[in-house]
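See below for the structure under consideration.
Missing here: one protein chain of the complex. Every other protein chain is in place.
Note that the chains take the letters A and B in the order they are written out, and that residue 1 is the start of every chain.
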Amino acid sequence: MSGPPIPNAPTAEGRPAGSIASVFGPIGAALAPVRRTLSYLEVDTRLLGMVLALAVIWVSFDLVSGGTFLSPRNLWNLSVQSSSIAIMATGMVLVIVSRGIDLSVGSMLGFLGYTMAMTQAVWIPQALGLGFDRPYTWIIAVVVGVALGAVIGGLQGFVIAYGGVPSFIVTLGGLLVWRGLIFRYAQGQTIAPLDQNFQMLGGGTVGTRVGALGEWASWILGAVICVAIVYTLITGRRRRRRYGFPNRPLWAEAMLGLAGCAVALGVMWVANSYPLPINVALQYGQEHGITPPPGGLIIPTGLAFPVVIMLGVTVVMTFIASRRRFGRYVYAIGGNPEAAALAGINVRRTLMLTFSLMGALVALSAAVQTARLDAAVTNLGVQNELDVISAAVIGGTSFAGGIGTIPGAILGAVVMQSLRSGMVLLLVDSPTQDIVVGIVLVAAVGLDTALRRRTT
Amino acid sequence: MSRRFVVLAATLMLIVSACGGTGTSGTTTAPAATTAPVAVATTAAPTAAPPCTVGVSWNNYQEERWAKWDEPAIKAAIAAGGGKYISNDAKSSAETQASNVDNLISQGAKVVIVLAQDGTAIKPSVAKAIQNGVAVIAYDRLIEDPKALYITFDNVLVGKLEAQSVFAAKASGNYVIIKGNKADANADFLRGGYDQVIKAAVTSGAIKIVGETYTDNWDPAKAQTEMEQFLTANSNKVDAVLSENDGMAGGVVAALTAQGLAGKVPVSGQDGDKAALNRIALGTQTVDVWKDSRALGKSAGEAAMQLCKNSDITKVTGTAPFTTPGGNTVSSILLQPDPITSANLKDVLDAGWITKADLCQGVAAGKNASCN
Partner (left out) sequence: MSAMPAPVPPRVPLAELRDIQVSFGGVRAVDGVTVDVYPGEVVGLVGGNGAGKSTLIRTLSGARPPDSGQIRVSGQAVTIANPRDAKALGIETIYQTLALADNLDAPANVFLGRELTATGTLNDAAMESATRKVISRLNPNFKNFKMPVLRLSGGQRQAVAIARAIHFNARVLIMDEPTAALGPAETAQVHALVEQLKRDGIGIFLISHDIHDVFDLSDRISVMYHGKLVGTVKKEEITTDEVLGMIILGKPPTKLTAQELAELRSPAG
């Protein structure tokens, strides 16, 4: 559970460093028992506040939409719609934590999506004459995309770190260059259709194949996550005991484990509650010789592949941020670049790698987006940089540097997408959506800043 | 109609290439064209009288379309009329274009065809040209000057044709309308065309619009999300989709595919995208309204040759008055776009717009006659 230190996290002594409750004076006093419990649990109160805010948004939309918003189908869609931005937001957290910014992610996404589309729809099948929909095609396309993303990101990072050009300028240039290159080598054409296996990465449907885990694999993944949470808690506890540090009370530990498992299995339950659409299920029944029962054929869809990718990215990025030297250095550079250099950290190399990592993540998002759309279009990813930066910032990443968490950014992306798709569901038009999202962005950061000021 | 965006992006690209110091670029994408500021193509037929010179001011020649489709058609029409073709490229700069128009005139152009970078900024140059007895044709993009001839495709008609095909497939039920960028006037022209077809049915209640939204940047990914939400909100009870262009139609079809509805719900589009024409062959898109740029070029070239003889724009064959958004009445030639459906896919093949391999990729044998 220990990540990079979070300013608002309770201390080892159990003193809540700053809970949401403390802001509201008298209410805070009434909530004292809650606060005490939270401090025993040592959970990040900031993150908890965001979860609560998200819950409020979800319940409100559900009430107004007459129960549609919290239907398994909408939640499944929402999870897919959020994943592309969420994947990139995890990288943006590290970029902003190290006091940088990457404005090029939207254009880079378009460029990488185009490259992957060309690889699978033109170069492999036509230029190399290997034909369409080969089993290896999607793997080559993704590897090419991720490698190119890492190189492009690393190139920008090199100019920033070793050339001393501000990241704002370099990536602003990148925003123009990568978008321009799409026109250069694709001449404004849409590349479609894409490889059928590749399409699975977007959670799409090809015939009766759906880009999702299906029922049993989803349950198994949920169980694995559950076991991993419990294992982490136990080893953490054991390690602290070995060094003679105080541990959480056992009941608190159990509560955390139970809550973690409940969330993991709950997500799978929702994903499995969304059955394949009737037409797809019917066709599936025909192909597999299943006679539909009277109530119709109900085949659980399971967790969508983009969400699986997002979860994988979250785990890996959280591990990098909190358990690897590289992540520690990124936070140290954000906290005090001079101190990091004096501590012997290779600041330039670390910064370059941060941008390279960002590029690789953009490639993954590009794969998800192009696969989902089953096409690479010239305006793929336009303005995504704004969504990605917003997600990171709503998730608590500070432009002052040194502060921000991966799970926060994921939540930020889900909050943003919840607002957007909730409003489309309620037939709110795009100008109004923009206004609402803009206000929420400023309000969220304003509230966060106010909270920090109180607790510092 | 993502042209506005294409122009913007091309502008940015130009800035970048200028920054990179490459200066005159464009050689990679413009096969036949010259990148020199002025291209001169003399006609083969030597006549006694000096040939009438027609100048074309391109706003950004680097875009594929102009070099590939429009310019050859204009050149051919001028050559057929015994004229002389000269041109220059403003490289997406409104200032450059203003001086380019002057340059064409000083090189002896009697007629100037302007593909405007900025329909307002170019007005002083156009007015000066007309005062000097030079006829001006506003090509594809409107110039708010009543003395300039406006040649374009009829955008309201594009919307009407889209709606007609979808309406023919589904005359009643739940409609979803996916519009383009809210800042783009064409989004509303197209929507106006839809109304000409479906308004009566909407009023009578036969058609219910269950979802309608603008889409930032004509972004297909956003259109896909919008369509997913409309399907969710209506428990898949959507009977037809009017999508204003092909890119967004792609997003709509992806959302329909996920629900097993692709091919069952009619979907419209325009632009003649290869991917969209492929969808028509596959049966997942109903109509693609195609605007053949070559017809536009031919029309402009022929009009220019007429203007060589008589600079009165109202006397050009096929003109009709057109009221602009700015309230001016200009003489215009509005070309008819072609609705492409599964029945007439042969047209785009015959026209050489798309190869059979691209059109028929993944199409099952016997599904469409044009793919046999």
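The definition used in the following text is that contacts are C-beta pairs under 8 Å (C-beta built on N, C-alpha and C of every residue); 3 or more make two chains touch, one makes a residue touch a chain.
Computed from a prediction, not measured in an experiment: that's the story for all the values here.
The hidden chain, counted over the whole complex, makes contact with A. Only one of the listed residues, A:Trp58, A:Trp219 or A:Tyr331, touches the absent chain: A:Tyr331.
Within the whole complex, the absent chain has one touching residue among A:Arg184, A:Arg240 or A:Arg349, and that is A:Arg240. Within the complete assembly, A:Ala340 is the residue of A:Leu194, A:Met268, A:Ala281 or A:Ala340 that touches the hidden chain.
Take subunit A: the residues that touch the chain left off the picture are 2, 4-5, 7, 9, 11-13, 17, 239-240, 242-245, 319, 322-325, 328-329, 331-332, 334-336, 338-345, 401-403, 456.
The criterion applied here is as follows: only the chains that are shown with their structure count from here on.
Subunit B has its Cα centroid 38 Å from the Cα centroid of subunit A.
Within the complex formed with subunit A, the residues of subunit B that make contact are 2, 5-6, 9-10, 12-13, 15-17, 19, 28-29, 63-65, 182, 211-221, 224-226, 228-230, 232-233, 236, 246-247, 250-251, 254, 257-261, 264, 273-276, 278, 361-362. Of all residues in subunit A, those touching subunit B in their complex are 65, 68, 71, 73-74, 77, 81, 132, 173, 176-177, 179-180, 182-184, 187-193, 203-206, 210, 277-283, 369, 372-375, 377-383, 420-421, 424-425, 427, 429-431, 434.
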